[in-house]
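The structure appears right after this line, and notes come after that.
Note that one protein chain is taken out, while the other chains of the complex remain in position.
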Amino acid sequence: MARFTTEVALRWSDMDAFGHVNNNKYLVLLEEARVAMMFTVAEAAGVPGFRQGVVVARHEVDFLLPVTVPADVRVELWVERAGNASFTFAYELFADDKLALRAKSVMVPFDTVEERPRRLTAPERAFLARWDG
Amino acid sequence: MARFTTEVALRWSDMDAFGHVNNNKYLVLLEEARVAMMFTVAEAAGVPGFRQGVVVARHEVDFLLPVTVPADVRVELWVERAGNASFTFAYELFADDKLALRAKSVMVPFDTVEERPRRLTAPERAFLARWDG
Amino acid sequence: MARFTTEVALRWSDMDAFGHVNNNKYLVLLEEARVAMMFTVAEAAGVPGFRQGVVVARHEVDFLLPVTVPADVRVELWVERAGNASFTFAYELFADDKLALRAKSVMVPFDTVEERPRRLTAPERAFLARWDG
Partner (left out) sequence: MARFTTEVALRWSDMDAFGHVNNNKYLVLLEEARVAMMFTVAEAAGVPGFRQGVVVARHEVDFLLPVTVPADVRVELWVERAGNASFTFAYELFADDKLALRAKSVMVPFDTVEERPRRLTAPERAFLARWDG
């Protein structure tokens, strides 16, 4: 029952003219959490394939609360599903410890040499299985 | 059976280190299409309420094709559903005339003085009804 | 006495929480003008080297007027100086035909294989000489 938890730093310019963090900026924050897991942590664990290429196939995002800067933001991330050639992240984003956003992303490993999707390897599946929510 | 169609300009910096338009930047492009309809066109049609406040409650985005800069991008936007206090946009984004992305957004009119959601007005509902897909 | 003139599209999200186009976004707009000249126009003129690598060594930017969205933005760009291994762009940015910003950028051609600066070629110098302000 593990989640990957990471703190992400808001920037003042994440706010738009309405004075709230703009909806598209949350996607950047979620990307930071994914990158920390899939690139940095995975590579340190001997699983470098994601850094070499992985694309987003789908996002679903529910915005629950507006956020203003400054706020302490924490993203909790886990793997909801891992198939042969894709997997699904689920996220909860907390601002000052209040749940502000829920999201899911369908991810596809991508072979950037062949320029096409590829299957997950066994070590990748084992790595993803650690973060089971 | 009308769609609101607008051309949006890509920027070189919309590409990320993988050399494709980053997934979060598409949200910015969809926002440009919404803003053109809800702020500029609606206001010119005597419907200024959206500009005074409207928030995104949910996004669903399916990424179908990678896009590189330069490309001619066109967003087609329509209203899939209009309820009492929210409505749903549907979008198709075309890059060089190829369908690259489909998305939906649930939108909520927001009273920025009272700081709470509000109901759609009759003129707003009539305006939205024009763009029936 | 030629200037390279290009229209760049503002985005609603270029505004920050003060309701004006944020200072860093102008740099993105100037980049759009540079890219249009150095990548698209130069390549079409048989001068592909800039697209393969060119870095910014210095920016100077004077902000003369605040800009809000929507506004029609035009960037005028010319080459103030071309040396052996660097050159200087000068810019004027107009919002609704009012001069809103003046800037200069020192640019350095960069060999991305050798990972080091390189000299300008004769065709590059001839191309730059067209835009003499």
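Details
Letters are used for the chains, namely A, B and C, taken in the order the chains are written, and counting of residues starts over at 1 for each.
Keep this in mind: a contact is a pair of C-beta atoms (placed from the backbone, for glycine too) under 8 Å apart; a residue touches a chain by one contact, two chains touch by 3 or more.
Everything quoted here is computed from the prediction, not taken from an experiment.
Looking at the complex as a whole, the chain kept out of the display touches A, B, C. The hidden chain makes contact, of the residues C:9, C:28 or C:71, with C:28.
Chain B residues in contact with the hidden partner, per the touch definition given at the top, are 12-13, 15-17, 19, 22, 24, 69. Counting the whole complex, the residues of chain A in touch with the unshown chain are 8-9, 11-13, 28, 31-32, 35, 39-40, 70. Taking the complete complex into account, residues 18, 20, 22-25, 27-28, 31, 53, 55-63, 66, 112 of chain C touch the chain not shown.
Assume only the chains that are shown with their structure count from here on.
Arrangement of the chains shown, judged by which pairs touch: all-to-all, with no pair of chains left without contact. Although chain A and chain B carry the same sequence, what matters here is overlap: shared residue numbers make up over half of all numbers found at their interface. Superposing chain A on chain C by their CA atoms means rotating through 180 degrees, a value rounded to the nearest 5.
A separation of 30 Å divides the Cα centre of chain B from that of chain C. The distance from the centre of chain A to the centre of chain C, each centre being the mean of the chain's C-alpha atoms, comes to 34 Å. For this pair, chain A with chain B, the centres built from the Cα atoms lie 23 Å apart. Chain contacts: chain A has residues 22, 24 touching two or more partner chains.
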